[in-house]
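The complex appears here minus one protein chain, its other protein chains still in place.
Up next is chain A:
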Amino acid sequence: MKGGARVVIENHRHEGIFIARGKEDALVTKNMVTGESVYGEKRISVEGEDGTKVEYRVWNPFRSKLAAAVLGGVDNIWIKPGSHVLYLGAASGTTVSHVSDIVGPTGVVYAVEFSHRSGRDLVNMAKKRTNVIPIIEDARHPTRYRMLVGMVDVIFADVAQPDQARIVALNAHHFLKNGGHFVISIKANCIDSTVPAEAVFAREVKKLQQEQFKPSEQLTLEPYERDHACVVGGYRMPKKQKKDVPS
């Protein structure tokens, strides 16, 4: 079996995400910028049916909460090819690069990060990826970057701030379309370290519900992160019509 294919790529349930099966057993995304790693992650090259090489990048769940949520079996992340995504708390852009892979050339990722230090890496990453728009601003003040951001389909937030729900709500009121969706990673310790994690999650969910969000699921990110939860839901969802029950 020498010289043959050493890996097989399967489609994941979520569109735009793949699973590499070989010596690896990993989530991967199709690399938009072939030949380059963003944060030293492994790349896997596969030859397609028509003989063209396609490159995938391994998505590390220990470094990305979104990957941890996907591996944890989240029902829907709403981020798919062509999506417009507002990414709050982009940090150095490791996860952003994978989101950019998922949405592809037809989608857009607006990546907001406050810290200049990690923002530098983010900008460098965005230079090579045309669908990423880096914004070095405080996510608490969406008006400061309202000229840069259009309406989005999904907000992903990983800001680890006590007022995270408020930050997400502010941004959603500005940029998220009606019937759009949100994905939030909550770190219990960052919000309140004195109460059990479960209570913090419940409180955050309540806060979100008050802001016209409608959470649909919540899952913890074990074993990749401790006391983290990922909450997914809709925003200003249209009223459900009662189905006519034939009598």
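Odds and ends about this structure:
Definition applied: a residue touches a chain if its C-beta (ideal position, glycine included) is under 8 Å from a C-beta of that chain, and two chains touch if they have at least 3 such contacts; residues count from 1.
Convention: contacts and distances are computed from a predicted model.
Between the names "U3 small nucleolar RNA-associated protein 11", "M-phase phosphoprotein 6", "acetyl-CoA C-acyltransferase" or "tRNA-splicing endonuclease subunit Sen34", the one given in UniProt for the chain missing from this structure view is "U3 small nucleolar RNA-associated protein 11". The chain that is not drawn here is touched, among residues A:33, A:136, A:190 or A:219, by A:219. Considering A:11, A:106 or A:124, the position touching the chain not shown turns out to be A:11 (whole complex). Considering the full assembly, A:60 is the residue among A:31, A:60 or A:185 that touches the omitted chain. The chain not displayed touches chain A at residues 1, 4-13, 19-27, 41-42, 58, 60-63, 71-73, 75, 205, 214-223, 233, 240.
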